[in-house]
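One protein chain is absent from this view; the other protein chains keep their places.
For reference, chains read A and B in written order, and residue numbers begin at 1 within each chain.
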Amino acid sequence: MDALREAALARNCVPPESLPIILFQKEFLENIRRNGRLGELELIGRFKAGVAIRTGRLAFLLKDARLAPQLSKRKKLHFISEKAGDRAVVQRIFARCSKPSEP
Amino acid sequence: MNIGYYPGCALHGSSNDYEQSLRACMNALDVRLEEIKDWICCGATAAHSLNHKLSLALPARNLALAERDGFEQVFAPCPLCSMQLLKVKKAIADEKLRRELAETVEAGLQGRSEILNLIQLFEKVGLDRLKAAVKAPLESVIAACYYGCLLTRPPDVVHFDDFEQPKMMEAVLAALGAKTVEWNYKTECCGAGMTLANEDTVLDLACKILSNAAEHGANCLVVACPMCHVNLDMKQAAVERRYGRKLGMAVYYLSDLVGMALGLSAEQLGVDRHFVTKA
Partner (left out) sequence: MSRIGVFTCWCGENVARTVDVDEVAKQVAAFPGVRCSVNYKYMCSDPGQALIREKIASEKLDGIVVASCSPHMHLKTFRKAAQAAGLNPYLVEMANIREHCSWVHHDRAQATAKAIEIIRLSVEKARNDFPLAPIRVPVTRRALVIGGGVAGIQAALDIADAGYEVVLVEREPSIGGKMAGLSETFPTLDCSQCILTPRMVEVGQHPRIALYSYSEVEAVEGFVGNFKIKIRQKARYVDVSKCTGCGDCWNACPLKRNPSEFDYGMGMRPVIYIPFPQAVPARPVIDKKTCPKLIRNGCGLCEKKCKAGAINFKDEDKVVEENVGAIVVATGYKLYNIAKEQPKSALAGYGEYGYGKLKDVIDSLQFERLVSASGPTGGVLKRPSDGAVPKSVVFISCVGSRDNAKGLPYCSKICCMYTAKHAMLYKHKVHDGRAHVFYMDIRAGGKGYEEFVRRAIEQDGAMYYRGRVSKITEEKGKLIVRGADTLVGAPVTLEADLVVLAAAMRPADGVEELAQKLNIGYDEFGFLLESHPKLRPVETNTAGVFIVGACHAPKDIPESVAQASAAASKVQVMLAASELTRDPEIAAINEQTCAACFTCVRACPYHAIERAEVRTPKGAFVKRTARVNPGLCMGCGTCVSVCPSKSADLQGYTDQEIYAMVESLA
């Protein structure tokens, strides 16, 4: 299945309803590339903004907003997320894996 | 027991109640969890969906770091992390791939560490030892053990339990004096990381799982995965709103129940930080 996903993306033939999912995955990977570990708030922010802009659904930005205080109350909301120590190596790994694939 | 600990992004993010529960529980059992220094994200769903090489390289780096720190066993409480680690461990049996990955991740890579999920960690501690250490048997617990999809599948990678009718979580709970129910959604997916990107599917799946557990007589669910917990606990209110039904199912991490049986309090284990708490 993963091979099919990669091939579909490469040819840009994906059903429109999967756009949020693909955007999420892409933001996720970009997030780890920069931070080494996932920065949740950053990911959520960029993801929601991306979807809202691309689909014109501004309400998407505010959906689940009521969860934020709940998460904060439970000390699950981290404004400054943890980052990996050696981030440069992560970026190098990403660079190596993003070269166009050889046989 | 000294075990290498690979928390993963979720446990240091919004699922840090799982880490609190783990640390309290393992402390009580005299199991030292040593965090692997400078671990990075395992890549999760995003990597294997978008970039095959990356999906091997990221967990490979963590395997290499664990080896560098000298850990023979690595405990990964999130099944997506443990599955990625096991996947790359299996893949590097191919010598050519192993050398390629070692170069990509800039570290020596042998792939000899044993990867453990939460249930396997309790088995290493020993169910008899666990039983003997129980101070408050969980007599009021009637649990539906929820394995989700990543603990038992794919079977040729994770080699964990019977992948159609798993029983190992039930065995742990039996040692704690709790009752478990036979139900039909033990290994059905909860939607995993789709919580934000595909909420409709997650709510649909979560509703089926929670309802089926209730129909079979359970008064709580037990999980060993932070994503399952989020989809079943944090999202339970949304499920109730969407489908118009009252569920009120508490969702515990397995380490919560072990900790409680050992006499730890709900506060110590972080159970008070769940969204659905026992009335």
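Note that in this section a residue touches a chain if its C-beta (ideal position, glycine included) is under 8 Å from a C-beta of that chain, and two chains touch if they have at least 3 such contacts.
Computed from a predicted model, the values in this text were never measured in an experiment.
**Student:** In the complete complex, the chain left out here touches which of the visible ones?
**Tutor:** Touch partners of the hidden chain, whole complex considered, are B.
**Student:** Check each of B:D30, B:D94, B:D162 or B:D200 against the chain that is not shown and name the one that touches it.
**Tutor:** Touching the chain that is not displayed is residue B:D162.
**Student:** Given the full complex, what residues of chain B touch the hidden partner chain?
**Tutor:** 162-165, 184, 212, 215
Definition applied: only the chains that are shown with their structure count from here on.
**Student:** I'd like the Å distance between the centres of chain A and chain B, where a centre is the mean of that chain's Cα atoms.
**Tutor:** Computed from C-alpha means, the inter-chain centre distance equals 22 Å.
**Student:** Write out the stretch or stretches of chain B touching chain A in their complex.
**Tutor:** Residues in contact with chain A: 9-10, 12-17, 37-41, 43-55, 57-58, 61, 104-106, 194, 196-198, 234, 273, 275.
**Student:** Okay, in this complex, where on chain A does chain B touch?
**Tutor:** Touching chain B from chain A are residues 2-3, 5-6, 9, 20-21, 23-26, 28-29, 32, 36-38, 40, 44, 47, 64, 67, 70-71, 74-78, 81-82, 84-86, 89-90, 92-94, 96-98, 101.
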